[in-house]
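As structure tokens, the structure follows; a few thoughts come after it.
Of the protein chains in this complex, one is absent; all others appear in place.
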Amino acid sequence: MKAAVETADLTKDFTVGFWRPRPFRALDRLTLDVPAGEVFGLLGPNGAGKTTTLKLLMQLVYPSSGSARLLGRPVGDIDARRRIGYLPENPYFYDYLTADELLGYFARLFGHRGPGCAKRVGDALDQVGIGSERRLQLRKFSKGMLQRVGLAQALLNDPELVVLDEPMSGLDPIGRHEVRALILRLRDEGRTVLFSSHILSDAETLCRRVAILAGGRLVAGGRLSDLTELRIRGWEVVVGDVDEAAVRRFETVATRIDAIAERRFTLELPLGHPPERVLGDLLALGGHLLSVQPLRETLEDYFVEHVRAATGSRFAGRDRPAVNADSSTSGRKVG
Amino acid sequence: MSTARRAGLRLAPAWILIVASFAAAVGAQVWRDRQTPPPAPIERVLYLPDGGVVERLALSFDAILADVYWVRTVLHFGGVRRGDGPKRYELLQPLLDITTTLDPLFTVAYRYGAIFLAEPPPGGPGRPDDAIALLEKGLEASPGRWRYLQDIGFVKYWWKRDYEGAARAFKQASDVEGAPWWLSSMAAVTLAEGGDRRASRRLWLSLLENTEDDWLKQDAVRRLRQLDALDQIDQLEEIVAQYLATSPPTPYTWEDLIAAGALRAIPRDPDGVPYYLGPYTGRVDLGDESRLQPLPVEPLEARPMPST
Partner (left out) sequence: MGTIGLIAVNAFRESVRDKVLYNLVFFATLLIVASYLVGQLTAGQEAKIIKDLGLAAASLFGLLIAVFIGIGLVSKEVERRSVYSVLTKPMSRTQFLLGKYAGLALTLVVNLTVMTIAIYGVLAWMEWSSPANIKAAWEAPALDPALLKAILLIAMELLLVVAVALLFSTFSSPLLAASLTLGLYIVGHFNADLRNLEAVVDAPVLAAVAKGVYYALPNLAPFDVKAQVVHAQPVTLTYVTLTSLYAVGYIGALLALASVIFGRRDFK
């Protein structure tokens, strides 16, 4: 399967400081592949280089070294751009235009004309849930609505590849839900979706693959299932119909006990203490088992562990703390 | 009380403050103005003293600035003439200098400006040399403009009584390509009969017939009327001299002369203003309100002798 996005040692240095300019490495030799037809998450804390990566791909910023290809063509190829949709971070559009007019302008820039063009615009706005507000000037739009307009303009040209920079930012929970549904729909239609986020739960529900950036470097990546199946770190047991006093007896073994309702408790048990033993005692006290489930290491745990190790000074000449050997993948292909 | 009205009432102190502050400010200004004299009228300020400086600063807006300064010139000249204050035209020459530096092709500024400058007091500053200098400046910018040379000739003839200089100017004018034929005859007349009233009349008539400019036409008409007035005064002085020979009693009045049969009616100048008769000297002159004032002074040797 051909890759929708490929980068090879993509690097970006900026110069920071006016009086004593110093080079600052925003992205360090990023090499990755995004296979076509998948949802790919580019994750990392703020300042990790996610937006820089996406801007390099959209040629808003030029690489200091390395290269990248989109849909098999070098970055900046104008024909390729006809098949790509892009949503910038915190988008801002010409606020004196209405949503209709803005999308009409963009549609014409893509080369569409006439009544087909108007239909396209209407469909895109429908898809993101903008109704009659489309005739209002954009300066009257809330942040969430602007985000939706941004999504609409990214889908206008029926793109094979959709690049989204922080697509969930500024949205309320309903909005986030809708965007998640939209991304899955795009995937089902066979499109490739590459998005960046610092919110891990979104990645967990949507992505097949992820790449984790920290400090300008790729610190981990691969299939989500590979990364997180790793370790079970314990169990969670929910019981009902027991008194607090009875539950308190397990304080020595449970790492955590929460009361979630009247006579209903959640117990977290560590790895070394299998739930079967607790269950027997609980049932003997007259309680009922409501649920048992393993606690897997979440992406967040994985994330925190690797990112903390990687983040250090990115100015040339200062020592970088050593990255954890078995999870360091800088320079290694991820795919 | 509705919410809107309540909101409005809440703003009432703000409005009171606005009105009160403004009233206090205006009051302070009125009080101060009573104490200190007002600054010099805007007239006296040129803003910028030098034509060259103004031109540099004007970038490409010099033509419209020239118009602004021209308007100021006209207002200054007219304002001083008609006003009650002292007849001082100090700003006239600098304003004209700035106007013509900003727009060296501004014909009207040169021609009317020269007339303004040459006009003797109280109607003008009486500076024929400045007038000639202004016209020469115009010639530098437009060497082909024979009208400026003609105007120089007139100033020299009429105000400076420099008949040779005037003739030279007229001749120079007639040498310019495209100049009309009558300029050379003007030169000849001036040289031959300079100062003679008939020659002057011929020159002014020539100007009147050959200029299309309305304002300059009216100026020529005025000069011709002044010459007419001079003729009339001469005639009246003869009549008065004959009357005086009969040793009438003083004070002399026109009515006495009419009663004596020397005149049919009170004599009036070409503008219709009655002449003045000196009650004890018998001297005839223009009436005080006459717009033909001041009459040109003629050199004694050129005045035609009253016929006896």
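Each chain gets a letter, A and B, in the order it is written, and its residues are counted from 1.
The rule is short, and it goes like this: a contact is a pair of C-beta atoms (placed from the backbone, for glycine too) under 8 Å apart; a residue touches a chain by one contact, two chains touch by 3 or more.
Keep in mind it's a predicted model, so treat the numbers as computed, not measured.
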Residue among A:Val61, A:Leu136, A:Val253 or A:Leu295 that touches the chain left out of view: A:Val61
Contact residue for the chain not shown (choose from B:Glu140, B:Glu177 or B:Glu212): B:Glu212
Residues of chain B (touch criterion as defined above) contacting the omitted chain: 56, 59-64, 66-67, 70-71, 74-75, 103, 105-108, 112, 212-215
Interface with the undisplayed chain - residues on chain A: 14, 55, 58-62, 78-79, 81-82, 84, 86, 88, 90-94, 96-97, 105-106, 108-111, 150, 153
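Just so we're on the same page, only the chains that are shown with their structure count from here on.
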Centre-of-Cα separation between chain B and chain A, whole angstrom: 88
